[in-house]
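Only one structure is covered here, and it is reproduced in the block below.
Of the protein chains in this complex, one is absent; all others appear in place.
Entry: subunit A
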Amino acid sequence: MAKRIDIKGLNLYYGRFHAVDNVTLSIPPRNVTAFIGPSGCGKSTVLRSLNRMHEVIPGATVDGKVLLDGEDIYDAGVDPVEVRRTIGMVFQRPNPFPTMSIRDNVVAGLKLAGVRSKSRLEEVCERSLRGANLWEEVKDRLDRPGGGLSGGQQQRLCIARAIAVQPDVLLMDEPCSALDPISTLAIEDLITELKKDYTIVIVTHNMQQAARVSDMTAFFNLSGVGRPGQLVEADDTEKIFSNPGKKETEDYISGRFG
């Protein structure tokens, strides 16, 4: 399970627009790495390039290497579908499949991959929902539609869906931005819990959240209007928040930004 990611000289483009410039970063396994930085600096773009979701957008291109335990996911022979099976993702807005029940949502990845065995699906469903701290709340209504849950529950349902396929890495793009403080705490606890088994990368605008949940923090910034975003520095979270190496980082973290 849990694998390390090495990003090497990564440049990301939307058509002609150069969105992210030359990122090099190592993400250790069984760790939570937080991406922070001002809006539009390319955090989501970098995150999406880690499981080849970037190229889903028409015109979007990638240049550089992303090594997963040493293997380049952008190698010519690599199947993006396989990459995404290994590297799961949770999005900013909860997006359960509207036509499916809670149960079917959780096991959607397995079912669509052709797993038929009822008992196996049952088991994975329960394990994933327990893993996402949702089991107690929904165990009596697994056949109800997933869209009928509250926002926080839906987000945990999406996390359960993502971990049901047992990825090695879990990417989360502002998973708590649409949630109340209690659901947020539940998900933060969950992240701390999950990092035993997974490599986790999380994008967040919430400094306290980054400080609370992450072991390592990467600060991204824009070098100027219309210029590509870039990685300013990445280090242990404690160090970044107490004694950052660059003035830029300190200004951003202490709110003296822009």
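Heads up, the rule we're going with is that a residue touches a chain if its C-beta (ideal position, glycine included) is under 8 Å from a C-beta of that chain, and two chains touch if they have at least 3 such contacts; residues count from 1.
The rule we apply is simple: contacts and distances are computed from a predicted model.
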Exercise. Given the options "Phosphate transport system permease protein PstA", "DNA ligase (ATP)", "Cysteine desulfuration protein SufE" or "Fumarate hydratase", which would UniProt use as the protein name of the unshown chain?
Worked result: "Phosphate transport system permease protein PstA"
Seminar exercise, completed: Touching the hidden chain, out of A:V124, A:L142 or A:V165, is A:V165
For this session: Among A:D63, A:E82, A:D180 or A:D236, single out the residue that touches the unshown chain.
Result: A:E82
Seminar exercise, completed: Across the whole complex, the chain not displayed is touched by subunit A residues 51, 53, 56, 58, 81-82, 84-86, 88-89, 91, 93, 95, 97-99, 108-109, 112-113, 144-145, 147-148, 158, 161-162, 165
